[in-house]
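Note that this complex is displayed minus one protein chain, with the remaining chains in position.
This part shows chain A:
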Amino acid sequence: MNQFQYVRPTKTKAAIEALAKDANAQFIAGGTNLLDLMKRGVMTPPRLIDINRLPLDKIEKAEAGLRIGALVLNSTVAEDKLVRERHPLLAQALAAGASAQLRNMATVGGNMLQRTRCSYFYDTAMPCNKREPGSGCGALEGHNRMHAIFGFSDKCIAVHPSDMSVVLVALDAAVLLSGPKGERRLAFSDLHRLPGDTPQRDTNLEPGELILGVEIPDSPFTRHVHYLKVRERASYAFALVSVAAALSLDGNTIKDARLAMGGVAHKPWRLSAAEKSLIGKPATEATFRQAAELAMQGAKAFKHNAYKLQLAPNTIVQALKNAAASA
């Protein structure tokens, strides 16, 4: 690990000012990802701004819905009564992530800013445009079992690893930001970006911006929801494919639906066309299969991830079946 300076402001304004002074500085909260990256030499921030003492650790009812502070722990959100009542899908996704020990350290803000788990990104002896722009994409012609089938570019085919983000995209959440130019609100679906020619940028955060929290609007998706994460072992692994499925049912008829996928793109992948196709239809496997096929339009596989073309639609179907069956 490199040497670094460390500061621990107690006020949000001070934290933002500290970052403004040093463009290479990094905020640190739980550190569950950043410390690994620093130990491996992937990230070498000269200064860490510890934000754990900022007053951003509340879950509150807000006008538009539920507001969750950036510093609330993943385990706290997963167990919170309000969250479980109003957004059980979010609780499920958080419980599916990492391990109990990590969930007890990781924060909501840090969760959405996780860097990709692409092996080429993690090894400084390998090419990676995200880590070192211009060095090439190691995964493109290399091992790409875990990689994207949507929205990639020839510069980067990595996927975003967060489970929580998949649900926040599905539930039309917004992320609340504060920066040198003041506060702003960003649709969660606009937080993460596709790699294009600048895969080094994971998000649309402006320089110096701090995440204050997220807001999730109230919704009818409180019963028939399921977060299905398919992975290579029963726990503590990143998704091969994950699906957040939420249904609003009238009898067996689908009134409204939300669908998003993880493990398939550089950002959480909202399946809007598939959602629309579900509305007004009976909640049957045939309906779900049609939606899944719609969702897969435009998907393209690489050498080692062709299985995702089969796994992804199957996972959508299974998640919808589970959502419809849950009460």
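FYI, a contact is a pair of C-beta atoms (placed from the backbone, for glycine too) under 8 Å apart; a residue touches a chain by one contact, two chains touch by 3 or more; residues count from 1.
Heads up, the rule we're going with is that contacts and distances are computed from a predicted model.
UniProt records the chain missing from this view under the protein name "Xanthine dehydrogenase family protein molybdopterin-binding subunit", selected from "ABC transporter permease", "Cytochrome C oxidase subunit IV", "Spore germination protein KC" or "Xanthine dehydrogenase family protein molybdopterin-binding subunit". When the full complex is taken into account, the listed residue touching the unshown chain is A:D123, out of A:E79, A:D123, A:D172 or A:D256.
Within the set A:R8, A:H143 or A:R193, the residue that contacts the chain not displayed is A:H143. The set of chain A residues touching the chain not shown comprises 1-3, 40-41, 99, 117, 119-120, 122-123, 125-126, 138, 141-143, 145, 228, 230-238, 240, 306-307, 310-311, 314-315, 317-318, 321.
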